[in-house]
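With one protein chain removed, the remaining protein chains of the complex are shown where they sit.
Now for chain A:
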């Protein structure tokens, strides 16, 4: 593997020296472009109390193209599907190289606080959300208790 770009080194250093509250991102020992991420469910959201595991990968072209991020922990959310894929504009066409790993993770944290059923990835969840928001939120809480509490980090 080619040497790690200076930018990735600086980002990694800063993530460790000055972590974002509620978020940890640790690079893989074998592959410094691969991060193990834990996001705490935001307070006053149906995900409160849960710990969500994600994987984040910086492709060769990073930062000219967006990092690849996926939820490893199951989550009931209109913008995140069963496979853990995330519907977030900055990970797609709204990516800018001025964004960083920390800003991406902050956006994901914000997405948990503010689900957007009008731009769904999982249509079933989105429909449920729009039809009966209260029940959907309860379902999300249930999912959180079931999958995101007391879960061990994947190896």
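In this section, a residue touches a chain if its C-beta (ideal position, glycine included) is under 8 Å from a C-beta of that chain, and two chains touch if they have at least 3 such contacts; residues count from 1.
Definition applied: contacts and distances are computed from a predicted model.
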Undepicted complex member, UniProt protein name, chosen from "Nucleoporin NDC1", "uracil phosphoribosyltransferase", "Pellino" or "cysteine desulfurase"
"Pellino"
Residue by residue, what part of chain A touches the chain that was omitted?
6-7, 10-11, 14, 63-64, 96-99
